[in-house]
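Submitted below is the structure of interest, expressed as structure tokens.
The complex appears here minus one protein chain, its other protein chains still in place.
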Amino acid sequence: MIKQRIAILGAGGYTGAELLRLLLLHPHADIRVLTGETQAGKKMADVYPHLAFVNLPALVPTASVDYKDIDLVFCCLPHGTTQEVIAVIPRHVRIIDLSADFRLSDIATYAKWYGHEHRAPDLQKEAVYGLTELHRNAIAKARLVANPGCYPTSAQLPLMPLLKNKLIASDSIIIDAKSGVTGAGRTAKQGSLFTEVDGGLSAYGVASHRHAPEIEQELALAAGHGVTVTFTPHLVPMNRGILSTIYVTLAKGKTAQDLTNTLQQAYADEPFVKLAPAGVAPSTHAVRGTNLCVIGVFADRQPGRAIIVSVIDNLTKGASGQAVQNMNLMCGYPEPTALMQAALFP
Amino acid sequence: MIKQRIAILGAGGYTGAELLRLLLLHPHADIRVLTGETQAGKKMADVYPHLAFVNLPALVPTASVDYKDIDLVFCCLPHGTTQEVIAVIPRHVRIIDLSADFRLSDIATYAKWYGHEHRAPDLQKEAVYGLTELHRNAIAKARLVANPGCYPTSAQLPLMPLLKNKLIASDSIIIDAKSGVTGAGRTAKQGSLFTEVDGGLSAYGVASHRHAPEIEQELALAAGHGVTVTFTPHLVPMNRGILSTIYVTLAKGKTAQDLTNTLQQAYADEPFVKLAPAGVAPSTHAVRGTNLCVIGVFADRQPGRAIIVSVIDNLTKGASGQAVQNMNLMCGYPEPTALMQAALFP
Amino acid sequence: MIKQRIAILGAGGYTGAELLRLLLLHPHADIRVLTGETQAGKKMADVYPHLAFVNLPALVPTASVDYKDIDLVFCCLPHGTTQEVIAVIPRHVRIIDLSADFRLSDIATYAKWYGHEHRAPDLQKEAVYGLTELHRNAIAKARLVANPGCYPTSAQLPLMPLLKNKLIASDSIIIDAKSGVTGAGRTAKQGSLFTEVDGGLSAYGVASHRHAPEIEQELALAAGHGVTVTFTPHLVPMNRGILSTIYVTLAKGKTAQDLTNTLQQAYADEPFVKLAPAGVAPSTHAVRGTNLCVIGVFADRQPGRAIIVSVIDNLTKGASGQAVQNMNLMCGYPEPTALMQAALFP
Partner (left out) sequence: MIKQRIAILGAGGYTGAELLRLLLLHPHADIRVLTGETQAGKKMADVYPHLAFVNLPALVPTASVDYKDIDLVFCCLPHGTTQEVIAVIPRHVRIIDLSADFRLSDIATYAKWYGHEHRAPDLQKEAVYGLTELHRNAIAKARLVANPGCYPTSAQLPLMPLLKNKLIASDSIIIDAKSGVTGAGRTAKQGSLFTEVDGGLSAYGVASHRHAPEIEQELALAAGHGVTVTFTPHLVPMNRGILSTIYVTLAKGKTAQDLTNTLQQAYADEPFVKLAPAGVAPSTHAVRGTNLCVIGVFADRQPGRAIIVSVIDNLTKGASGQAVQNMNLMCGYPEPTALMQAALFP
């Protein structure tokens, strides 16, 4: 069986660990190289005790990787450093980047939101935004896939078919999103301590979160013109999961049922995007550890308005699961390969 | 020192326990009677081990209470049964009802949302809605106070001054509310099990929660005309706290700063309603176990819109704390009496 | 490919859901029948939303099952009712029982701890205790396997080789065990509510838990004589996992390193029992969702004593995972089939 020889750059963080969890069940994955900077030299068992009994290479510095025998790179490095690292990877290697570094096609928008000029503008031109269901053909042929952010995935999947079919107004979309704490990564920060998070809830990045322009970029594609959204993320005392509650104005004469029908049709053949049964508000519990996005649509009591609830696991469909889905697409494997585990509940 | 002789009906639930926590520090509270139905005959130590070492009466059936030596009743009985219980309490007893039974002044609205005719329509006429900061004068003189619901308290406090001052549109208010699990009460239900709640997040009662008409009743008072809101509650894996993220359209020419200024002014002398420092999104951690409501206002990226974040402890300002605040007001004690404990954090 | 035609009795509880999670990845599992009593008639999607998008049969009453086309039964019914249900299953069906009903070989001990006479004493005689690593040969040939309890599994795996090799005293074993809340099942009980469990910790069943005689039965087999243990279970605010801290007296002249060596040797070829790296206290995080038992051994500061830490996932190796492991053994499949998923962390 032909296998992809894989390097995971930045394997010591949660998206790296999640990639390993999934790829260990993948019949075509040959994990050759794992990198880390502060953790270079450590065995995976020391970095991730839950992987102690699996045969995996030790971490090496990213700069030391020899890409000669590598076919595919998953890049899980922090925002900002990624552009320079990817710029020097040889052309025969295909890359799925889980950072935000190549998601915004407009480098001026990138510079505005990320505080510095783009460091690999030529690469940006060839990067393909990796929302699998919406850019399947381009991803299949891409050399560099910019894997979407977690919040954007949860919002774009329900909204894009609705905008494309002109069922909702594009100028009054409100996305109230709630995320588990893994979204903040594995870096030691006071605000991410158990003691600071458990037992409470807060909003953050109100009207200023970097996922807003990423959401808007894709919605604009669907709408055919620029879109500005209201986007408020919240931090919930749980590990995994994003639930986005989305408030929309219906186009004249349209109903919530029209939204449901259109989404049902748009995703009828998709293995990972599902409509919740009528009247059921999906829970993040139902998607934990899976690559699923589950969507429910409700008529609002305010006439002409609807409420959409969308759930994903931020580490899976919101990051590493979608990355593996993209790998499958790029390599010609069935999309669900290694992604069919049922949710871990409870 | 003159004390209020107090009976707590339905003391075996969380609002009952929270009343006890607060009243045990109240110099004018003489807790005479505690009632429970299934728990009648039990000592408080058996019902609430955390109160085992406090001198409190055992639970008796509600029907057995002799009100002769009672001055004040806190009623924590379930919705529906409360109307009949309160109807037969002698007139010399003042009553603070924590159920929803007397909150809706329009009995037709009550019948529509609660599924049965109001059973004490005459009492309803004299009931005063107990949002302390907004109905202070009426509460001070009331015999029967309908203590507000938790979600309504978190939404009404920021919205009422804004509507009254015509700073926001009344026809596009969206309240995305997130609550801790104590809001579901102490009854054993599968959906409230630790195993079903921990590690996940869900919306519930989308566009159909009974707190919507209660919110609207008071907003209508402030607006001077009927108001319909969009209201979506969510269940968060934590015990205490409500965070309401409220999306509003600004009146022509108004700014988020205008909202802040108006709220600052409206609540300048209030001990329990506070504006968060500029740019800070308040966390429920900051109000846990307190009677505080903390509000933050943010300009949205969508022009002409603002985002308001409001936090309370659902058991304290959202229930028992506000009930004690109302008791203080009704009895002529300083409002903060027994309510000055700092938040328990972490 | 030949498949086992499987019925799961009592599929609406957590061990049922965990069996489904595992069996959905099993190439030889053909899930034909799911039963439930109060939930009979419901679709699995209504009972377990996280299984909504998998093709599974609806629940039927246990009494209605036609066993003609069934090869294998997993029985997840409550303690007490199981004996009568299993007694009438035709002889061609092999049974893995996850209840406690057939674990105690001595029916007098059963009667003493479970409060009623054994209702299927003849079946008890043929039942094989299903601790895979210790009773492999008997399980392979068994018709009825009594799948071990969660606490016993976590204690027996480290202790049995040590007792058999006379490395520790048999009269002073202390097992301080801590469990996640799924161990309490899915029945709605006040004590299992999120509000009652989250944020606190308690012991329960001190010196009186029914898993004590089950632990002792197997330890006696290993020791060659009767054994009494000290066993204290605790309820921890988490969903999955058991951590048993075991305090033992070393046999004269023996050291903690001797214990490690013996365990290393005993489990050298086992896929699911592992020794933690030296000096590392294993965490339940490392086994969540897996069939692993990880063991660490430490010399105590009290001379002649050692401390053993053993972790499992109570729903997997402590219940459904071990049941699938036993199925694999009984049916001649490689033992790890469907059990090789990595832990879900975080």
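Labels A, B and C are assigned to the chains in the order they are written; within every chain, residues are numbered from 1.
Just so we're on the same page, a contact is a pair of C-beta atoms (placed from the backbone, for glycine too) under 8 Å apart; a residue touches a chain by one contact, two chains touch by 3 or more.
Just so you know, these numbers come straight off a predicted model, no measurement behind them.
K.L.:
For the chain that does not appear here, which of the shown chains does it touch in the whole complex?
P.N.:
A, B, C
K.L.:
Thinking of the whole complex, not just what is shown, which of C:35, C:165 or C:284 touches the missing chain?
P.N.:
In the full complex, the listed residue that touches the missing chain is C:284.
K.L.:
Just to verify: which one of B:27, B:115 or B:277 makes contact with the chain not shown?
P.N.:
Touches the omitted chain: B:277.
K.L.:
Touching the absent chain: which residues on chain B qualify?
P.N.:
Touching the missing chain: residues 14, 17, 20-21, 24-25, 45, 48-54, 182, 198-199, 239-240, 274, 276-277, 280, 282-283, 285-290, 292, 294, 340-346.
K.L.:
Since one chain has been left out of the picture, which residues of chain C touch it in the full complex?
P.N.:
Within chain C, the residues touching the omitted chain are 171-172, 174, 176, 178, 180, 195-196, 198-204, 206-208, 212, 228-232, 234, 236-241, 243, 245, 247, 281-285, 288, 296, 298-302, 305, 307, 309, 346.
K.L.:
Please identify, in ascending order, the residues of chain A that touch the omitted chain?
P.N.:
Touch with the absent chain occurs at residues 14, 181-182, 184, 186-190, 192-199, 237-239.
Note that only the chains that are shown with their structure count from here on.
K.L.:
What's the farthest chain from chain C if centres are computed as the mean of the Cα atoms?
P.N.:
If we average the C-alpha coordinates per chain, B ends up farthest from chain C.
K.L.:
For the two copies chain B and chain C, what rotation in degrees overlays their C-alpha atoms? Round to the nearest 5.
P.N.:
Going from chain B to chain C via C-alpha fit gives 180 degrees.
K.L.:
Answer with same or different: of all residue numbers used at the interface between chain A and chain C, are over half used by both copies?
P.N.:
same
K.L.:
I'd like to verify one number: the distance from the centre of chain B to the centre of chain C, where each centre is the average of its C-alpha atoms, in whole angstrom.
P.N.:
The mean C-alpha positions of chain B and chain C differ by 45 Å.
K.L.:
How many angstrom lie between the CA centroids of chain A and chain C, rounded to a whole number?
P.N.:
36
K.L.:
Among the residues of chain C, pick out those that touch two or more other chains and give their numbers.
P.N.:
14, 182, 198-199, 239
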